[in-house]
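Below is one structure, written out as structure tokens; the observations come after it.
Complex shown without one protein chain; remaining protein chains in place.
Chain lettering (A, B and C) follows the sequence in which the chains are written, and residue indices restart at 1 in each chain.
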Amino acid sequence: MSAETTPAITLIEAITQALAYEMTNDPSVLVLGEDVGVNGGVFRATAGLQLRFGMDRVLDTPLDETTIAGLTVGLATQGMRPVAEVQFDGFVYPMLDHLVCHAARFRNRTRGRLTCPMVLRVPWGGGIRAPEHHSEANEAMFTNVPGLRVVMPSSPQRAYGLLLAAIRDPDPVIYLEPKRLYRQYKEEVPDDGEALPLDVCFVLRDGTDVTLVTWGAQVKECLEAAEQLAAEGISAEVIDVATLKPLDFDTIHESVRKTGRCVIVHEACRTAGFGAEIAARLAEHAMYDLVAPVERVTGYDVPIPLFRLEMKYLPSVEKIVAAVRRTLAVS
Amino acid sequence: MSAETTPAITLIEAITQALAYEMTNDPSVLVLGEDVGVNGGVFRATAGLQLRFGMDRVLDTPLDETTIAGLTVGLATQGMRPVAEVQFDGFVYPMLDHLVCHAARFRNRTRGRLTCPMVLRVPWGGGIRAPEHHSEANEAMFTNVPGLRVVMPSSPQRAYGLLLAAIRDPDPVIYLEPKRLYRQYKEEVPDDGEALPLDVCFVLRDGTDVTLVTWGAQVKECLEAAEQLAAEGISAEVIDVATLKPLDFDTIHESVRKTGRCVIVHEACRTAGFGAEIAARLAEHAMYDLVAPVERVTGYDVPIPLFRLEMKYLPSVEKIVAAVRRTLAVS
Amino acid sequence: MRTAATFEIDYVQYLGEDGRLLREDLPDFARDPKVLLALFKQMLLVRAFDTKAVALQRTGKLGTYASCLGHEAAHIGIGSAMQIDDVLAPSYREYGAQFVRGVKPREVLLYWGGDERGNHFSGPAHDYPWCVPIGTQCLHAAGAALAFKLRDEPRVAVACVGDGGSSKTDTYAAINAAGAYGLPFVLCIINNQWAISVPRKAQTGARTLAQKGLAGGLDCVQVDGNDLIAVRAAMDHALKRARAGHGGSVLELVTYRLSDHTTADDARRYRPDEEVKAAWTREPLVRMRTYLTGLGVWSEAEELAWREECNRRVDEEVNAYLAVPPPPVTDMFDHLYETLPLDLAAQREDAIEWEARR
Partner (left out) sequence: MRTAATFEIDYVQYLGEDGRLLREDLPDFARDPKVLLALFKQMLLVRAFDTKAVALQRTGKLGTYASCLGHEAAHIGIGSAMQIDDVLAPSYREYGAQFVRGVKPREVLLYWGGDERGNHFSGPAHDYPWCVPIGTQCLHAAGAALAFKLRDEPRVAVACVGDGGSSKTDTYAAINAAGAYGLPFVLCIINNQWAISVPRKAQTGARTLAQKGLAGGLDCVQVDGNDLIAVRAAMDHALKRARAGHGGSVLELVTYRLSDHTTADDARRYRPDEEVKAAWTREPLVRMRTYLTGLGVWSEAEELAWREECNRRVDEEVNAYLAVPPPPVTDMFDHLYETLPLDLAAQREDAIEWEARR
């Protein structure tokens, strides 16, 4: 498809495009959630889909996240491929029971007799001046759960390709969408139905002095930090983890072998955030590659504050640059 | 109190003893949960308490964990000190919403106007040949949640002292009880009302060659491993983390400074388990102290299997010893 | 065929849409025009506040805001019936009920202005703050009611939830617990016909929302939520019952959300204009105004004067809100635990350091 026929779209539009593509091609795909119908979702991710695919393919649910999770498991175990939406990250907790105890386990529990090919779409993270419970980075909660896949796109193209992959995956996928990037910029996203792999990290920028490992909204900050650092002659490699579970540690390790330094950046609280797992694997497998201690630039161990303070909670380009400088000051 | 007047008791009896002590001394303490009344709890932790303290202090709840969590938050924010019991680790997920969004946040949200001094007691972990969902090690889920304390005893004495501390703490505490240790051995536990601190790790055995960091049921395995290693002339220090959140990293770091080697042991799934946080802090702060890579001996990244296979899932003394040998083979 | 059980749910209404009394058996409080007048003036004040708050959001001086337009009778009816010792567990929209209990408009604005300090409000210290996770407040209220019952205090816990929130599992759980323990608990389901874009009929197959209380054996009643007298009368009855130890109630207050869901919403996407237009003919202020004017205790002139006074008061509150300086960065650390854990203290230092560099 040529650039002329592919208009640039935002990340949220790429999500809509992927949903529409897959609904067209697979009649078992359906969308459900609060306000996803006529209203097209609170973020407009499902805008127009009900009109286009009908009431039986795009279902508003009663206002209850337990219900959404449980119905989705029921649908998925009976031959459908439901894509459920939860309105905000902060409302996902009532879904955990069905995700952990059932979605993640039906295949294993029944030795493959019943499977659960579902996607849960979660608008994720802070930085949009939203009310309480609308800005949470709770990805770590899912990454210790065996049987799930946990995915987070950070560009319109990756949003499209990873969502297609998530829907086609025969197992449950938690698909976390950084709200801050929903409309931040546009990119050409050919509607070619090409999925991206669900088990690789993406190296977005090559570098030799330090590896920045991140995901979601902080990808942009890391790329900006790398740009600033380049101006000072420091070469930073930037890795978008994209699929947190299962983790493609090889790509990260390979980079650190080269750079000897690693700064992990995420907006979730630091303690037991997913950055810990990456740092832990480095401690286990890359000790002899590292010339400086691993650094984590993260949210503080507090609930993300309401918006008058939220930017002071979030990692920033300056904090990333400062951390890189610290790793470079060593040895 | 002399040894003559203090009979040795099991870990579960120490819990009952601590509950009774605190209920006697603080009229705002009450116990609630499924079957905690006449039946004394499925593990007998509350045996005799309803008879002793009355129906208004020991409440059976309707069969719903959301209800237990929500009522507990309501009670705690209105001046009571509820100690809630969930029957098994695998039933805690429906409670997460109230724990994460409310229990952990009321103080912060209202700037101290409403607080939530509650304890959730969770029989935790595997190894007792229990049915499905009765053997889960899900502590990592709580450790990324700001505002909570996460505590796990590993001996009758620590069970008593830490539970008293948890009940007296003005903030919410998740108190995880390794079921495997409930009746494994007895210890003298004076009923003196002495609480243990909620922010320190316990060094259970001094050593110079390697640090074993663990918590809960694996404390016993680590001590056994240390014993075996001692026979070969290898000196292992054993640390019971006890309070996972907030983490007393100083004690761990001090030990690793001395030994230069660290093996982290837990029965939860490895990826994004709480061991990752400890390894991450070592990678950040102890790089120059370590002479060998950190090792993790953990459960596999699968749901703990039903009991015909569960022991093959769990860490074992042999696996711990093997990991120590690997760290010693280095350099 | 034997019958296992039968149930009947009453509908409570006193004032017709045209402002005429439909019944002779007025409750005592409503026989005193002064009482009704005071409540009506509160309703006007809330509306003045609401209009201003929406304007503040439109001009970038407030974050997302949830309007209470059309809910004035329900909210004032609930709040005014309660005693100060009772506990209110609101959702995020019941400002009228809160104002009556002492919460200041500036505090509402502070909260929607992105500042937790709005929750440290001037209402009763035991009242719950605004609750964003739908329905969860119902269980907190049930827990509070359990505390009252266990301590033998003559207090009642009142929770507000929407028609959408009536589908939430927490709401069902609260009903169940209240019935199981016989709690002094009143659940007000404020049925404004919409949960964002989802209409009432899509939430449930139940004919009334009141009947959800039957699932827990509670007293159930459906009320015209635009009729202040009806709301207040139903609340009085439910509170009295609860206080006397006779258990919990579910009140469905039937009203209409005349505004968008919040300022972040555009209801024209999903809601027919005619429906909104029709709802305006049933809204709570008009009928009360007609009734009070008919009684001779209210006039156009008095209304104009009072509206001016409302605007003056609201402006004062707005100015007070706008004058609040942002909290220090340490604020996010200092209220999480009673005593700051060591590892968090280090992060607090880090935040202070970054603040100094700014």
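Operating definition for what follows: a residue touches a chain if its C-beta (ideal position, glycine included) is under 8 Å from a C-beta of that chain, and two chains touch if they have at least 3 such contacts.
None of the values given here were measured: they were computed from a predicted structure.
Residue-wise, the contact with the chain that is not shown comes from B:Glu34, picked out of B:Glu13, B:Glu34, B:Glu139 or B:Glu221. Within the full complex, the residue among C:Thr64, C:Gln137 or C:Thr208 touching the omitted chain is C:Thr208.
Contact with the chain that does not appear here is found for just one residue of C:Ala4, C:Ala301 or C:Ala323, C:Ala4. Touching residues on subunit A toward the chain that is not drawn are 30, 56, 59, 61-62, 64, 66-67, 69-80, 97-98, 101-102, 107-115, 146-147, 149, 170-171, 199, 246-250.
Residues of subunit C in touch with the missing chain: 1-13, 167, 169-170, 172-173, 176, 178-180, 182, 202-208, 210-212, 214-218, 221-222, 247.
The missing chain lies against subunit B, touching residues 34-35, 37-40, 42, 60, 62-64, 66-67, 90-91, 94, 129-134, 270-271, 300-303, 305-310, 312-313, 318-319.
Keep this in mind: only the chains that are shown with their structure count from here on.
Relative to the whole-protein C-alpha centroid, the nearest chain centroid is that of A. When each chain is reduced to the average of its Cα atoms, C sits farthest from subunit A.
Averaging C-alpha coordinates per chain places the centre of subunit A 36 Å away from that of subunit C. For subunit C, the set of residues touching two or more other chains reads 116, 133, 169, 332, 336, 343-344. Taken residue by residue, subunit A touches two or more other chains at 66, 90, 94, 132-133, 271, 301-303, whereas all remaining positions touch fewer.
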